[in-house]
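Excluded from the complex is one protein chain; the other protein chains are retained at their positions.
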Amino acid sequence: MSGSLWLIPILPVIGFLINGLLGSRMPKKAVSFIACGVVAVAFVLSGLAVIELAGMPAGQRYMENRLATWVPPVDAGGGAKGLAVDWLFTLDPLSAVMILIVTGVGLLIHIYSVGYMWEEPGYWRYFTYLNLFMAMMLTLVLGGSFAVMFVGWEGVGLCSYLLIGYFYWKPDCADAGRKAFITNRIGDLAFVIGTLTLFSYFGTLEFRPILHAVTTGQGPQWVLTVVALCLFGGACGKSAQIPLYVWLPDAMAGPTPVSALIHAATMVTAGVYMVCRLAPLYLAAPAALTVMACVGAATALFAATIGLAQDDIKKVLAYSTVSQLGYMFLAAGVGAFSGAIFHLTTHAFFKALLFLGSGAVIHALHHEQDMMKMGGLRKQLPTTYKVFLCGWVAIAGVPLTSGFFSKDEILWKAFQWSPVIWAVGAITAVLTAFYMTRLMGLTFWGKSRMDHHTEQHVHEVGPAMKWPLVILAGLALVGGFLSVPASLWHMPFTLEAWLEPVFNPATYAALGGTTGGAMGGDAAELAGHAEEAGSAAEYGLMLLMSLLAVLTMWFGFNLYDKTPEKAAAFKKRFAGVYNVLKNKYWVDEIYDALVIQNFYRLSRAAHWFDVSVVDGAVHLVRNLTVGFSYLSVFWDTWVVDGLVNLAGRTVRAGSGGLRKLQTGLLQSYASAMVFGLFVLICFYMYVS
Amino acid sequence: MFRGLLSLIAYVPLLGALLILFFPKNAKKGIAWFATAVAGVDFLLSLPLFFQWDTSLAGFDPTTLERHSWIPSIGAQYIFGVDGISMLFVLLTTLLGVVAMLSSWTAITDRVKEYYIFLLLLQTGMLGTFMSLDFFLFYVFWEVMLVPMYFLIGIWGGSNKLYAAIKFFLYTLFGSVLMLLGILAVYFYYGSKTGVSTFDYTQLVTLGADPAFLALSKWVFWAFFIGFAIKVPMFPFHTWLPDAHTEAPTAGSVILAGVLLKMGTYGFVRFNLPMLPEASRIYAPYILGLAVVGIVYGALVAMVQRDWKKLVAYSSVSHLGFCMLGVFALNVNGLNGGILQMLNHGLSTGALFLIVGIVYERRHTRLISEFGGLSKQMPVFATMFLIVTMSSIGLPVLNGFIGEFTILAGAFQIPHDVALHPFGMSVGGRFWAVCGVTGIVLGAAYMLWLYQRTMFGPLDNPENQKLKDCTAREVLYLAPLVACCFWIGLYPKPFFDILDKPVAHLVEQLGPASRGYAELRK
Partner (left out) sequence: MIPTSHILVFSLALFTIGLIGVLTRRNAIIVMMGIELMLNSANINFIAFSQKLGDLAGQVFSIFTIVVAAGEVAVGLAIIISLYRNKDSINVDDMNIMKG
């Protein structure tokens, strides 16, 4: 299998090429079949690869597939290192988790999209982009070096741009797409700087040699810190963290399945994945970890507060995604890398579910996204309501659902690291439970606020959209059992143990030396560590969080289902706060005024400088030359040519007199001749 | 490959131009066909250079090297030869030649005969410049190139064509006169040192290892610098470029951006670095500074252009800044990337100009505000434009990324003591690289803004609602460029293999100048 890892990302490329080149001439069914088919095959292949990986001994789970040379190594000589990049695909426990999520959730969303997009113009174009996205996302997670990862990293950015701008004739969509791309590029700026700094110190771009160098203490500390911060900057762009989160809410302009796949389940988690992939580097740069934990916590809380006051159903989910991504970075920042990946996984399930569910609602209401124009849909959309309930309990963290386990793991680690961070996480969790309950209340409970026409045409989803929802609902409920805390139940398999070697610096330090032995020991040590931590504090926190979640949900349910007028009164009472949240703290406006407008000003100034100063200098030279030419014309006309003319005039005046002698008359010449003869004769006679 | 192949490649267009003289003036179609065929034959002739290239060659290919006595009294010889670096540019020139001919079929209806004659003459001039290994010959071809370009802009250009043509001509001529001074200085120095008067590049280049040459080489460096920097064009010598690009006919812009600008960077690589290594090292901080300013400045100015073509022209300033950053990193990665990026720029900016040309031919305006929503009307065009845009902003798997990334890898290896000291600060080393990286954000900003304003949004201008998508001919001439973009992006190995030895040789010629330089500081 290790020789054919490249097949996994290449399969969607095939779908992309077929649909892209021939899609416009193929029936919709064929387009859907190809698009979903290649993803399904990729899913099966991923499964096989992961099964093979699982069969390896715990510390040595690693496959690599060096497909071809991309940038060939060059002979630099003199100690310099030439850039060399191979098409290297690797599979380890971390990327195994990721490819299963990407292909699995991706497949479900592909199938869902068949139903959702059936009526839209450019159906084939949608699936072309979606397949390209799958290819790029798989390249991102399978890439064994920064360069290959960057291919996927930029590729998913491009697909995100294209899919957000899918309805390109709407200016909002086009704007949102561009905003996403450019904001991401700002992150990429940091990413490239980090990558190339690593390259300039370690002379390679492949993860394992770099991590080996880092864990064996090569490279100065400050460089590691700078690199770690730069790479985190890249992650901030891709994973929508403060200060670069602004693109994600706008990205909701794309079709809803796209929001589910790209802007919730997969692409936006790429930053988290990258940070976790480089866990040993971050462990070697504690300052960067601290920054990451703080940024993550701040983003989680900040976005959650905005989510409280949004009326657009997708905007609520978008801010919720930003918030949950903050949670993941919080986890990674406190060193709970497996917690981050665990939450990434469960989040992929329940957030994809919620987005797809909201898609079902939007589809049913003919593209109405404003929750103030919904309400009471529980009866009309029973299936959607049921799956939405599953997503709701999962994200809110009701005990035994997936969100409960993953949040619990993060919060417990955060508590050990710093109670302040834990407190922020806990508040965020409560806020999350509340705004999700509000979303449920405004959408499904209470009385209908729809207009008559819309209400008449509300329709439940078809089978293509239904089954993905049901499967995701199941996963959202039970996905948490992937990694049950050892303090509750000793499971034969936990995600934490599965991922442990990837995050353990010892794995990489041992590279090139003897491998294997050391890892087993470390894994065992970690397991023991987990067991001993099963203290009263852990149970207490678990209980506290469960209680908080359930109480918040109960409160919200009562508020929005039973007494919606109270909710309205509440809103009025805190109108000031509500306004700030409703307007997202005016961050977009502030960015516009501070950054974008100044950037345009700078551009205009540069343009002015170019036209008037640089080109002005050129024109000055021209004008000076022309002026000097005039001067020399003057000199030439009046002085140089004057002298010549003077000579001419003199000759002319002289000849004017002489020409009078030439009468042209024969006889005057003859007379002159005779006279001359006479003179000559006289002369001779006189002289001789 | 055989001896005389290079001359054949260089003079086939000239022969074609002479034959076109015998065509009747009104046989427009015939002339266009014939000129395209000549360019096509030329391209086919140059293909063996690439496909049969011996990648183990560090210097000039001996099987094709031509050397004839020309003007013995001054020591000028007729020497044609290519190494891996110039061979790639010969290929680029012949390829863009075909594309330029094809793109002119319907765009040029006036004075067709003269037009194709000038294009073919230009082709000969450019090929000769890349192939000449004798300074005298080089200078002759360098100047020969100017004349047809001047007429192409001046006769078939846009509304402000005379201004642009004269500005282009005079500006470039000014630079080449200084370059001539430099050439003569080297010529006389070598003559007095060895007693042999020669313009032979292969002999003059040995001066690079002569320590006594250093004092003079500092002056020669700046003489060459002005000549080449104007051609590149580097900030602040770039203002002829937006005018010339904007006013030139499409084919002229393609050749101008694709090949003529490369003459400058090629000149630096061919002459400045190996012949004046010490001076290059000493002045590298200044050049790097200008390159970085060019990257950022070009991008900023491009951001606010209202004219589609002008925007692309300013993007060239930015991209060529990247090339110069790579070249003057003076290490293997930088040079590899810089040279490759020159090719990339030729392909993708050439394609961008073709794309502007396609809509200009239909709408006779280049104002961006006139367009919008063209995706709906011209899907094939939009796809091509998207690919080329992505190539231009350096998206992986397309060519721009490989070039930029390799350049930046080289730039990150610039040691810290290669620094400028404005106001007592020390600005150098990775600073250049970090500033260069901002180019990738700015590039994305202006290109996507352009793409959005022209391709996205509602199709509300009635003029645009009648636009026709690309014709087969237009796809035919865009396709090879796009294909090359993917080729270099996905599998640049052949190109790097060809460049590997010549660049290693170049770094060796930089000698002590690069040794302390390429080393990594911990």
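A and B are the chain letters, set down in written order, and residue numbers restart from 1 in every chain.
What we mean here is this: a residue touches a chain if its C-beta (ideal position, glycine included) is under 8 Å from a C-beta of that chain, and two chains touch if they have at least 3 such contacts.
Note that the structure is a prediction, hence the values are computed from the model and not measured.
Visitor: Where does the absent chain make contact, in terms of the chains shown?
Guide: Per the touch rule above, the missing chain touches A.
Visitor: If the hidden chain were put back, which of A:639, A:653, A:666 or A:685 would touch it?
Guide: Touching the chain that is not displayed is residue A:666.
Visitor: For review purposes, identify every residue of chain A that touches the missing chain, sorted by number.
Guide: The list for chain A reads 658-667, 670-671, 674.
We take it that only the chains that are shown with their structure count from here on.
Visitor: Provide the residue numbers of chain B that touch chain A in the complex, in ascending order.
Guide: 167, 171, 235-236, 238-240, 297, 300-301, 303-305, 331-333, 336-337, 373, 375-376, 390, 395-397, 401-402, 405-406, 408-413, 430, 433-434, 437-438, 440-441, 444-445, 448-449, 452, 455-459, 490-493, 496-497, 499-500, 503-504, 507-508, 514-515, 518-520, 522
Visitor: Can you tell me which positions in chain A touch chain B when the two form their complex?
Guide: Interface residues on chain A, with respect to chain B: 68-72, 74-83, 147, 150-151, 154-155, 158, 161, 165, 168-171, 173-175, 177-178, 181-182, 185-186, 188-189, 192-193, 196-197, 199-201, 203, 219-220, 599-600, 602-604, 606-607, 610, 614-615, 617-618.
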